[in-house]
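Encoded as structure tokens, the structure appears first; notes follow it.
Excluded from the complex is one protein chain; the other protein chains are retained at their positions.
Moving on, here comes subunit A:
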Amino acid sequence: MSSPDFVIKNALWRGEAHDLCVADGKVLELRPASGEGYGDAPVVDASGLVLLPALIDVHTHLREPGFEWKEDIATGLSAAAHGGFGSVMCMANTDPVNDNAAVTERMLDRAREAFPGGGPRLFPVGALSVGLAGHELAPMGELAAAGCRAVSNDGMPVANSELFRHAVEYAADFGLTVIDHCEDPHMALGVGVNEGAISSRLGLKGQPTVAESLQVARDVLLAEYLGLPIHIAHVSCRESVELIARAKERGVRVTAETCPHYLLLTEDAVEGYDTAAKVNPPLRTMDHVQVMREALRTGVIDMLATDHAPHAAHEKEVPFTQAPNGISGLDTALCVTMGLVDEGVLSLDDLVRAWATAPAKAFGLPVCAFAPGDPADFTLYDPSASWVVSPQTMHSKGRNTPLLGRTMPGRTAFLYVNGKRVV
């Protein structure tokens, strides 16, 4: 073995103490801790810390350009880093919309400026249609060349199946995957709460699960017909899971994500018109939560994503119907899902797959599997450092989360990207 630039000693990998040797920003070797020295290479003692590949979030809203009071690329990436994320895919619903190379390049510039020594990797998601308006295809070749890895009309679902079909076809020529926010825009109008007992009692127009699954059905059929991949964003309900499971059995090229809040919270969280729990798709019932957990465990849902949607406090401090949708998720995502590991709902391997290997595979992103030569992108998670979610402990500008006041079971102690320490 050539000599490492530095060594992480005694980190817990799959429950056993390991030493990780890093050189030139890459993994040199991961091996069981032996107590032996590594010459004069600097050593970081990681006793008691859990070693994970740096997480990848394929669905984040960073709000820059245009909505910097909610979040900017610097604060968003800082929240990502402190949340254990080494790579982030940011959605195109900025102002101006990321439907041209200039916006993509500006996003990438801002990420470099925020972390001059190297920080979390940013992969912008281009708009699928010009201005996200759903009328004309965005210039996907230009977007791919500028650094986009995917295209999406997230937040503004494309109801026009003809246009959507062409987007999937055209994107494929540039190696871009289409990410679809699945919702029938007519049926989903006036969202933020599941259609059910709570919406009925509170007198709110609810969004039925079928508003989501109808569009999932369309996408599954389209992906099958075209033989091209489609990635389904933030799945929240049983019906969507069943459609995806059956499609995968037939070999259809669909992948899917869900978010920590769909594994943890139910529609009860909007009780009292709590706008912090107003999210799209809405939080569902416990039945659906159980299905989402199981689907993630069995791999029907391939990966996790935060759908980090920061908003300023005054924007959420309005009557429920008026409040914007979204939960600020980067700070808490890993901790919430580690909590599910503690409860035995998920295994640590499930987490590694859902937060790193599956997203990397679906979008062609670098990932660390700790094999020699892999990028040294890793997180050291301290399971003993519990913390309370509060405006003071969050790094995102958006403190809009129904988890405020909750104790998280641990915290990111270190994050390395390309062998550089970010946190």
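Everything that follows uses one rule, which is that a contact is a pair of C-beta atoms (placed from the backbone, for glycine too) under 8 Å apart; a residue touches a chain by one contact, two chains touch by 3 or more; residues count from 1.
The criterion applied here is as follows: contacts and distances are computed from a predicted model.
Think of the chain that is not pictured: of "Aspartate carbamoyltransferase", "Cytochrome c-type biogenesis protein CcmE", "NADH-quinone oxidoreductase subunit J" or "Branched-chain amino acid ABC transporter permease", UniProt labels it "Aspartate carbamoyltransferase". Of the candidate positions A:G272, A:G364 or A:P391, contact with the unshown chain belongs to A:G272.
Contact with the omitted chain, checked across A:A145, A:M286 or A:V318, is made by A:V318. Although one chain is not drawn, the whole complex shows that of A:S47, A:S161 or A:S200 it is A:S200 that touches it. Contact between subunit A and the absent chain runs through residues 195-197, 199-206, 208, 272-273, 314, 317-322.
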